[in-house]
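For this view, one protein chain was removed and the others were kept in their places.
Chain nomenclature is as follows: A and B, assigned in order of appearance, with residue numbering initiated at 1 for each chain independently.
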Amino acid sequence: MVAVMANVMLAGVGLAVDIGRTFVVHSELQAFSDAAALAAVRDLDGTRTGIQNAHTLATQGPLGTSSPNGINFASTQVTTATDTYATGFAATYDSYATATTSSTNQYRFVKVVASASLPLYFLRVLPGVTSPVTLQSSATAGQQAQTPNFSNGGLVPFSADAHNTTAANEFGFTRGSDYTLRWGNGNTTTCGGDSGFNPGNVPSQHGPVDLGQGTGESNLGSAIQYGGYPNASSTPSSVGVGTSLLTPPGNRGNALVDSLASRSNQDPDQTDTTWDTYKAALAAGTANGRRVVTAPILDPATYSGTGSNVNGTVIGFANFLLAPATTVSAAGNSGPICATYIGPGSLDGSSGGTNGASIYVSMLFQ
Amino acid sequence: MVVISVRDKRRERGHAVVELAFVWSFLWLLATGVYQFGNAFYVYSRLETAASNAAMLASRLNYDVSDSGASFKTKVKNMAVYGDPNGGTTPLAPNLTTANVDVNPIPSSFPTGVTVTIQNYTITNLFHDITLTNKPRVTVAYMGSVVCSGC
Partner (left out) sequence: MILTLMALIVFIVDMGRIMLIDQYLVERARVAARMAAVNNWNQAAVANYVAYNSTTAPGGQTSSAGLLGVRPSQVGYSTIGIAGDPGYCVKVTISGMEAFTFTPYMAGRFTLPAITVSLPAQSLGATN
């Protein structure tokens, strides 16, 4: 009788054991795909190198083999993961090989598909059940273009002057060029991207903005080093396109330049001076992203007022790479402070998008 | 007409006892195994889901350097145990507590990644408990904002 009922019993055991294992492995595969997709999408910055870095993260996970998101009760690394890229959520997803064909791109979405093969030990006694079974999970992450409305910090209290007001063309900025976060005495600058640019009728040493931290040195230093402004208790309580910001002169003694140098110094990478080499440091884990800041972009044509009461209107946001701390400090109290433009405003570094009036935020889409 | 003698009936009962003796250990193995492993996989699945979702939260929460990330870790642990960053009363898995959850920002000063690990958790079974050491474990990239509330 036992022999007759053996198949039934093994099927019963298979329900608990084999199917239980498949659920666990499926959950682990999903965790891998989600983490890999989110880690990869942050590297999409419109360059081929960005895709290459994203590919490594998509197929190995956020910390690669040093801390893998394993499967089969965390005992095995995922070895089968494919990544594809798209310029829009509903657009065509290109393979990695296709995505790296051009040196520049506008990819903002990455889809990671991870799979694993799992042998069945008990259910295979049932007719029609094959072993092993292939389990698969997928995750699509993207840089969502949001209407910028900073109300939970995330900005540095500096601005750069737009060269033109076309947000879709990144305000006339060139990626990789230096722009002025604080102009020098007499509104001079040595920042290459602003060479020959006339900001117009603006106060000397303009560039710093009041995000709600006020003009006191303590709050200014805190805002530069740790953000936190604007917030629900500050005035303004939020900053978006169209917000008018006070732009006090930048001759603030040591507080301003020292705080900015401290912000730069929070990053262990104090040697790389270009976005490409800094990206490599990020991928290698020798940089931590603290030298990447998001700043409002003002339209110089909107500056109004005089002296310490000049306001300008925000027309977008952009990400910049701060120079190493020693370079920042060298600007002193009255010299220009330059930073490298790396792309439209993004809370996660640079972006594959090009619309400076949006803020790009990485998240899962599917 | 078939006549079943008393001796045949005794032989039949004898056969049944012998059959039971042979298969008892096999059946007992199956019976205990289906419960032990089934329950273990069920609990592990709940832990894996809890760790994964807590890690997703950790990837985006503000990290306050003024308390060395203590408030950050508390919220992530609450998420792993109760499914709510603000805490709760009913754990997502039997006997799961915040002491079983390790939240490791990497590095601890300005994190670029976070690992959430379930550690020293014991799956209580009928016949044999199973202690999980450093699993399940999920690592995510940190994409949140570093703040300093005390600065």
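Basically, a contact is a pair of C-beta atoms (placed from the backbone, for glycine too) under 8 Å apart; a residue touches a chain by one contact, two chains touch by 3 or more.
These numbers were taken from a predicted model, which means no experiment stands behind them.
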Residue touching the undisplayed chain, where the options are B:Ser45, B:Asn104 or B:Thr139: B:Ser45
Contact partner of the left-out chain, one of A:Gly14, A:Gly61, A:Gly184 or A:Gly212: A:Gly14
Positions on chain A where the hidden chain makes contact: 1-2, 5, 8-9, 11-16, 19-20, 23, 26-27, 30, 88-90, 142, 144-145, 152, 363-366
Missing-chain contacts mapped onto chain B: 13, 16-17, 19-20, 23, 27-28, 30-31, 34-35, 38-39, 41-42, 45-46, 49, 52-53, 56-57, 60-62, 75, 79, 83-86, 90, 92, 94, 144-145
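Following the convention adopted for this analysis, only the chains that are shown with their structure count from here on.
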Sites on chain A touched by chain B in the complex: 1-2, 9-10, 12-13, 16-17, 20-21, 23-24, 27-28, 30-31, 34-35, 38-39, 42, 57, 61-63, 67-70, 73-74, 152-154, 222, 225-228, 266-267, 282, 285, 288-290, 347-348, 362
Interface residues, chain B side, partner chain A - complex: 19, 23, 26-27, 30, 33-35, 37-38, 41-42, 44-45, 48-49, 51-52, 55-56, 59, 62, 65, 106-107, 109-113, 115, 135-141, 143, 145-149, 151
